[in-house]
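What you see is the complex with one protein chain gone and the rest in place.
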Amino acid sequence: MEAFEYAAPNSVKEAVGLLSSNWGEADVLAGGTDLLSLLKEGVHTPKRVVSLKNVSGLKGVSASRIGATATIAELLGSSSVPAAVRQAAEGITSPQMRAMGTVGGELLQRPRCWYFRNGYGLLGKDAKGKSLAPNGENQYHAIIGNKGPAYFVSASSLAPALIALEATVTVTGPDGEDEMPLEKLFQTPSSDSQRENTLQPNQVLTGINLPGGGARSATYEVRQRQLMDWPLASASVALKMSGDTVESARVVLGHVAPTPWRSSDAESALAGKAVSEDTAMAAAKAALSAATPLSRNKHKVQLARVAVKRAILRAAG
Amino acid sequence: MEGLKETQPPNGFSRRSFIQGVSVGSGAAGALLATPEAEAAGGDVVGPGAVSMTLRINGRNHSLEAEPRVTLLDALRDRLDMTGAKKVCDRATCGACTVMVDGQAVYACTMLAIEAEGREIRTIESLSANDPVPRNFVKHDAQQCGFCTPGFVMACQAFLENNPNPSQADVEAGLSGNICRCGTYVGVRLAALDAAKEVKGGRRRGY
Partner (left out) sequence: MATKYDWPSAADRSVIGRSVSRLDGAEKATGRAKYAYDRNPEGLLVGRLVTSPHANARITRIDASGAERLKGVRGVVLIKDIGDEVQWTGAEIAAIAADTEEIARDAVRKFKVEYEVLSHLVKEEDVEKAGNRVVPGQENTEGDPSKALQEADVTHEGYYGAATITHCCMEPHGNTVHWKGEKDITVWASTQAVGRIGADLAKNLAADPSLPKVSPSDIRVITPVMGGGFGSKFNIDSWGVAAAKLSRMTGRPVKIMLDRDEELQMAGARPSYFGNVKVGAKKDGTLTVFDVESWATSGVGRGGNPALPYVIEPPNQRVRHVNVATNTGPARAWRAPRHPQCAVITHCALTDLAHKLDMDPVDFFKKNADLTARPDVYRTEIDKAAELIDWKEKYHKPGEGSGHVRRGVGLSIHTWGGRPHDSQCRVVIEPDGSASAEIGSQDIGTGTRTVIAMVLAETLALPVSRVNVKMGDSSFPPSGASGGSTTVGGVSSSTRRAAVNALEKLKEKVAGDLGASSADEIEAKDGYLRLKENPKKRIAWTAACRKLSTETISEMGNQPDRDGGKLADSGVGGVQMADVSVDMETGIVTMNKMVAVQDCGLIIDLKLAESQVYGSLIMGICSALWEERVYDQMSGVYLNADMEFYKLAGIGDIGELVVHMMTGVYDDRGVIGLGEPPAISPMAAISNAVFNAIGARVPTVPVTPDKVLAALEKKGGMA
């Protein structure tokens, strides 16, 4: 970890002022569970770290809003959290991680891609510019949206659930506050200069807004270890029901693409149908119909299908 | 998960910025980023050199000088010679560094010491051999080499204070943030369940 300056401003405005308009110069510190590892690995070498610990307005969890620095434990402590979000948060099993990690940090954590973490950049290229993942150890990498140059998977477990529930996020930058669908926070980088999210280097994520609306939702994660493990694939669904029939559905996959991956094919496959093992499987197949697995991750297609199917059945209850 | 039904009360750190508590010589003078925004914001920027800080550990204040990049774990082990918390993965994965901050188990390797200012830190050094958790770890041989053990004990202490009547499944979830290489989980399960009968949720100590 290289030396850095540290500041703990009292307001978002101050925090924004302390950030830089260029990537790499300053980092925002919330729970620190990802940032400190990035600093120790030398993946991030900011000259300044801006802590949000004194910014009180970013806390709190209600039915309509989750503060960016609310911890995972606080999220789970709230009774108003929709099922899909709760189940995704429950997948973060370690009490230490829940106590420290924040919701905003969970959404903005950097990919776990081991090429990225080993210093080969977000796109995982060697010194000659050759991508390492497509012919390398890609067992945890993307199976959708992986035409390159990005092969990593989005690390967030909460984002698919929140996107399924049509969440929006508020961000504050030098030009003030902005609100956008959470979906729009994520992007697949097409060059080294881009990140996996659309946040500007001097913007702070301040909160997540939930529209409500009474969808039945669920998340299902496929994990190799029962506790404390990254999902190999996950899916979150939100079903708006009319009696036994799905009026409309939102299906979002996690850990399978460089962004949380919304599948309109799966959503269409469910619309107007009653939920059954067969319709769930049909939707799952539709969700993965466009999958293009890499050399070592064909199994993730099946795992993602299972996640979609089980999430749908779980949501329908 | 059961036992996390109540969120923690606001722990008060927002009421007291560390900057009010200590005198900081360097201030923004050492700023590496001379951005106009930074200066306009008026936020107190400290570091990158050593900063005076006060950590409240096991009910006592400890003053030290450390750079902002120093983790709570390194501050405890290297600056204060409190070596009970161990450095194993140093990446918030294994739990050997577990301490309690404001009543909850955290990974000390992944919290900056400066971030822990103004919070109640509790380490393994606060426990004695007669306290229920260590005593039951010994009774059930929930340790071999013992290097993961202080972290496990603190994770268990925090878990039991927040979850008075756990089932085995609760214990497994509650201690899922710790890894043991020697393979002592059978003893840990028994120790946690037995200690639960004695800890009973209440904080046994005033701090």
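Note that the chains take the letters A and B in the order they are written out, and that residue 1 is the start of every chain.
Just so we're on the same page, a residue touches a chain if its C-beta (ideal position, glycine included) is under 8 Å from a C-beta of that chain, and two chains touch if they have at least 3 such contacts.
What you are looking at is a predicted structure, and each value in this text was computed from that prediction instead of being measured.
Chemist: One chain isn't shown here. Among A:Ser11, A:Gln139 or A:Thr170, which residue touches it?
Modeler: Here the residue in touch with the unshown chain is A:Gln139.
Chemist: So one chain is hidden, and I want to know which residue out of B:Gln104, B:Asn163 or B:Asn178 touches that hidden chain in the complete assembly.
Modeler: The one listed residue touching the chain not shown is B:Asn178.
Chemist: Which parts of subunit B face the unshown chain closely enough to count as touching?
Modeler: Residue positions of subunit B that touch the missing chain: 67, 69-70, 74, 77-78, 81, 83-91, 93-94, 96, 123-125, 127-129, 133-135, 137-139, 141-150, 153, 169, 171-173, 175-176, 178-189.
Chemist: Even though one chain is hidden, which residues of subunit A still touch it in the full complex?
Modeler: For subunit A, the residues touching the absent chain are 1-3, 42, 93, 112, 114-115, 117-118, 120, 126, 130, 132, 135-137, 139-140, 222-230, 232, 296-299, 302-303, 306.
Following the convention adopted for this analysis, only the chains that are shown with their structure count from here on.
Chemist: Which of the residues in subunit B end up touching subunit A in this complex?
Modeler: 1, 4-8, 10, 13-14, 17-19, 30-33, 35, 37-38, 40-49, 51, 67-69, 71, 90-93, 95, 98, 101, 104-107, 109-112, 114-115, 155, 158-159, 172-174, 176-177
Chemist: Which part of subunit A faces subunit B closely enough to touch in the complex?
Modeler: Residue list for subunit A touching subunit B: 1-10, 13-21, 25-26, 29, 32-33, 36-37, 39-40, 47-51, 53-56, 59, 61, 73-74, 76-78, 90, 93-100, 174, 202, 227-228.
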